[in-house]
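Take a look at this one; I'll ask things after.
A protein chain is absent from this complex, but the other protein chains hold their places.
Chain IDs A and B follow the sequence of writing; residue 1 opens each chain.
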Amino acid sequence: MSSFSQAQMIEFNRLVARYPEGKQKSALLPVLHLAQESFGGWLSAETMDYVASLLGVEPIEVYEVATFYSMYNLKPVGKYMFEVCQTGPCMLRGSDSIIAYIEEKLGIKPGETTLDGMFTLKTVECLGACGYAPMMQLGKHYREHLTSEKVDAIIEECRKNAAMNN
Amino acid sequence: MSEQQLFKVTIDNITIEVPAGTTILNAARKIGGDVAPPAMCYYSKLQGSGGKCRTCLVEVSKGSEKDPRPMPKLVASCRTTVMDGMEVKNITSPRVTDARAGVVEFLLINHPLDCPICDQAGECHLQDLGYDHGKAGTRYEFQRRTFHKVSLGDYIQLHMTRCILCYRCVFTADQMTAKREHGVLDRGDHAQIATFIERNLHNEFIGNVIDVCPVGALTDRTFRFKNRVWFTKPVDAHRNCPTCCGEVQLWMRGDEVFRVTARKDEWGEIKDSSDGKTGWICNTCRFEKKHISDWVIEGPSNINRHSVISQGHYVGVEKPAETFEKVMDGRKPRYFMDIHNVSEVNRPDIELSLLDGPATAKIFDEPQKDNK
Partner (left out) sequence: MKLLLEKAHIENIRLYDVYRREGGYRSVEKALKMTPDEIVDQVKRSGLRGRGGAGFPTGMKWSFIAKPEGVPRHLVCNADESEPGTFKDRYLMEFIPHLLIEGLIVSSFALGSNVTYIYIRGEYAWIVDILEQAIIEAKNNGWLGKNIQGTGFDCEIYVQRGAGAYICGEETALIESLEGKRGNPRIKPPFPAVKGVWDRPTVVNNVETLAAVVPIINMGGDEYAKIGVGKSTGTKLISACGNLNKPGVYEIDMTISVEEFIYSDKYCGGIANGRKLKACIPGGSSVPILPANLLLKTAKGETRYMNYESLSDGGFATGSMMGSGGFIVLDEDQCVVRHTLTLARFYRHESCGQCSPCREGTGWMEKILKNIEYGKGKMSDIDLLWDIQSRIEGNTICPLGDAAAWPVAAAIRHFRDEFEWHVFNPDECLKRNYGLAHYADERALAV
């Protein structure tokens, strides 16, 4: 059973302290983000039960919330997740081609992960970068004005980073 | 508290006085009949319910005496309180009937048409709603949304495909039980009632979710495929139950108790029991007491709900003053025949309500083989 480290517990307490007495459930969204970052990029049932016990709520309340919001991954994902926007403004600037290019390049369809567990491709709805379209989210940051060359460079960069960390 | 203020409200040209704070829907229910808007998600015994299904939309043609402006949009009558002098149009407004037909269509596009094999058929609110407010035919030409069937323990079957997401069962679990174990997962048209990790629902009052479910999404596993509700006769009965009020309705055929439910009023909601509280019943009463000897029978219950199950029972029938003998000039009537001599159907040695699972042809065949 995984549990938060001491540093993560400090962060947890900082998050909970923002809300009035007895309203600690309010910290659920930020705590789930913390849990997802801490336990391999996704939320297992075990992780969610752990969060429920920390906040003193029923597990079902955590499942309800985790399944509602699109940023929580309920299945394991690749090391690098390409979340490519496909909504109107990005479509106008050619996001369809970008998605097709990534599909071809990595040999996966949206929602799938490469066999080596490196990349997951996900199509998402508007991320608020319409003026810098087409774009994708990679980790914490946005990659904007995408072209096929830029996608190549991003994939290369991810592979290099992964090799360095190993 | 000071004496409660009364507000005058006119619904479909009928004026009544109701206490301040009453919703339009409850005011209309006081008038009754067709004036009461249909409600698929609102349940007066469950706090916070309502507002979601949009079948109870009504037109407010006059806001109040003080502010007579009409409300621009149709409002959910279950969550809108009356104002003094308010005028409401329900069935007298073409806007309302049109919008309601739209809502019925939306509710039906993904609902399976499996009424012939659905245990809820005959007491299904969506069936009634469809007949009363819907249109014949469908314009939906796509594959319907489906889910796998799930057993939530030995007693409750979840058939999510039929669910209309009224949230009543979630409110029931929240308010009736100490620990809610099921809820609404996912969102939008993928939203579903579930437990996430397959789990059995425990809690001794959880069986009430079957009674509040307006459709056949939550059904009683001890009654599944045993009989059609309109073939069974509702009987009021009670027992001395340590956990609940013990006041129930038995659904019987002959001497067999097929199903036990809470008693319901004309809106399909659970009635108050004799102690004045809502008559929720416990799992033991509902699922375990299937012998007529477990119960004290009070008499046939009067189903005043507008539904197929209100048909064909013998309430109010007067016993003729003359006996058969008198009518037949002193001859005693004879039985024409004993049905069991000529038919294998409904054999007295098989008590259907006690079968562990659905009643299938196999069950009727097997004892026969033993005899041979």
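Basically, a contact is a pair of C-beta atoms (placed from the backbone, for glycine too) under 8 Å apart; a residue touches a chain by one contact, two chains touch by 3 or more.
Predicted, not measured: the structure shown is a model, and the values here were computed from it.
Participant: With the missing chain put back, one of B:9, B:39 or B:53 would touch it. Which one?
Facilitator: Considering the complete complex, B:53 is the one touching the chain left out.
Participant: Which of B:69, B:187 or B:202 sits in contact with the chain that's absent?
Facilitator: B:187
Participant: Could you please point out the subunit B residues that touch the chain left off the display?
Facilitator: Its contact residues with the unshown chain are 50-54, 57, 73-74, 76, 79, 99, 102-103, 105-107, 109-110, 139-140, 142, 164-165, 167, 184, 186-191.
Participant: Using the touch rule from the top, list residues of subunit A that touch the missing partner.
Facilitator: These residues of subunit A touch the chain that is not shown: 18, 20, 23, 25-30, 32-33, 55, 61, 64-65, 68-72, 86-89, 91-94, 96-101, 104, 109-111, 123-133, 137, 140-141.
Please note the rule applied: only the chains that are shown with their structure count from here on.
Participant: Per the centroid of Cα atoms for each chain, what is the distance between subunit A and subunit B, given in Å?
Facilitator: Chain centroid spacing, subunit A to subunit B, equals 43 Å.
Participant: Sort out for me which residues of subunit B touch subunit A in the complex.
Facilitator: Against subunit A, the touching part of subunit B is residues 179-187, 195-197.
Participant: For subunit A, which residues are in contact with subunit B within the complex?
Facilitator: 45, 58-61, 63-64, 67-68
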